[in-house]
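Got a structure for you, written out below as structure tokens; questions coming shortly.
Here the complex is missing one protein chain, while the rest keep their positions.
So, subunit A:
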Amino acid sequence: MEERRKKLNLNRVPMPKQPPETRRLNFEEVALGYTDDLARLEAERCLECKKPTCVRGCPVMVDIPDFIGEIKKGNPEGALKIIKNKNSLPGICGRVCPQELQCEKQCILAKKGAPVAIGRLERYVADWELHNGRRSIPEIAPSSGRRVAVVGSGPAGLTCAADLARMGHSVTIFEALHVAGGVLVYGIPEFRLPKRIVQAEVAYVASLGVEIRLDAIVGRTVQVDELLSDGYDAVFLGIGAGAPIFLDVPGKNLNGIYSANEFLTRINLMKAYLFPEYDTPIKVGRRVAVIGGGNVAMDASRCAVRMGAQEVFVVYRRSEKEMPARHEEIENAQEEGVIFKVLTTPVRFIGDEHGWVRAMECVQMELGDPDESGRRRPVPKPGSEFILEVDTVIMSLGNSPNPLVPQNTPGLETTRWGTIVADENGRTSKRGVWAGGDIVTGAATVISAMGAGKRAALDIDAYLKAL
């Protein structure tokens, strides 16, 4: 009894990280992950509740205490099997899920101290698999003879495809870019999510029998209606919300002003940080302003630091408290020297005679009454205008849905924001067509997209069985 009491540690086992002064200079992963010993130590903290609340916090309902129990026993392979029953992409989820709002928020220990580091443990298990080169393939149901087309290879599409393949359906993923992974490859930087992890998880999905067709742009190369008439029994649209929003102020098209999507795509997908080893160039000046306060803004500002910018500002119109970015990412950015200019918004960009941005005029804001979203509305303070000299600007104000598929698919109902209308199982207004992830919800999280892919897979399976 005494022994057991001593073990209840209210502090989580810290995860080793690259120190800020080193990691500012490289694109390697910041968080280094648990060792076997650290993982077991952290796993020991789990009380293995009879009615685990953490599972309810997980959008794909991973059997958390069960897999942690296996880690306690020193059996990561067993832990992996339990996770992969529900989640095909643990290496990714363990890294990029906002666990503080999901599983870890529901952990019973959170009432007294730090919740069990579920995300770190999930990541440990996934990394163990990669490190040991052992891939466990789950049971696959006998072939149903049905074919499903999954459009987009981001988190929603990969999850939906993996689940459908396990149910015995023949699945083809159509991806517009030359690499599969969606935002996992073009959006989230290497230092937060190494691309070898993404490629390993994509390879896992392919190992379930899923065919991945690259360079295939649905809406241009092939239409949804053609897929339906060409022998696919169902279509899942996991096409994301990938169209950038630009702040509509004078000078927005000056040279040196990027959308975060362009900036991150050049760096992550095209590896412009390795120019001229890689052919895609990028231009990062000495003083960089990133406009916005979400995770994408943190990613962009931290990339700019690594590209050698001397001063990087995050310019956000509300206060730090309202920032939608994960707390951990804000902290990482601050440690790396990113300067936060909150309650500030640009009103125009000022260029030189060659069309390059040189400065932006900003105005200070104060918070007024709450708006529709419940957050206090920022109001400009008259007379507070000032000039911030910058030579690179990255706009990170969110994304809207790409209109290519909706425009070219008759009978597919969309909202006035361009998102596809779908019920909780992903069923759209068009027979045989499902949708899930950001194209339905607008820009959200990796795990919520995976949850949508999972629910759609179940519903598609039921539909196919009834055909």
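What we mean here is this: a residue touches a chain if its C-beta (ideal position, glycine included) is under 8 Å from a C-beta of that chain, and two chains touch if they have at least 3 such contacts; residues count from 1.
FYI, contacts and distances are computed from a predicted model.
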* Asked: Missing chain's UniProt protein name, "Sulfide dehydrogenase (Flavoprotein) subunit SudB", "Protocatechuate 3,4-dioxygenase subunit beta", "Na(+)/H(+) antiporter subunit C" or "Nitrogenase protein alpha chain"?
  -> "Sulfide dehydrogenase (Flavoprotein) subunit SudB"
* Structure fact -> Per the whole complex, from A:S144, A:N255, A:S319 or A:Q334 the residue touching the absent chain is A:N255
* Asked: Which residue among A:R147, A:K271, A:R348 or A:R377 touches the omitted chain?
  -> A:K271
* Structure fact -> Full-complex touch with the removed chain, picking from A:A216, A:L388, A:V421 or A:L458, is A:A216
* Structure fact -> Checked against the full complex, the residue among A:G181, A:P194 or A:P244 that touches the missing chain is A:P244
* **Interface with the unshown chain - residue positions in subunit A** => 176-178, 186, 214-217, 220-222, 242-244, 246, 252-253, 255-256, 258-259, 261-262, 265-266, 270-271, 275-281, 283, 354-355, 402-404
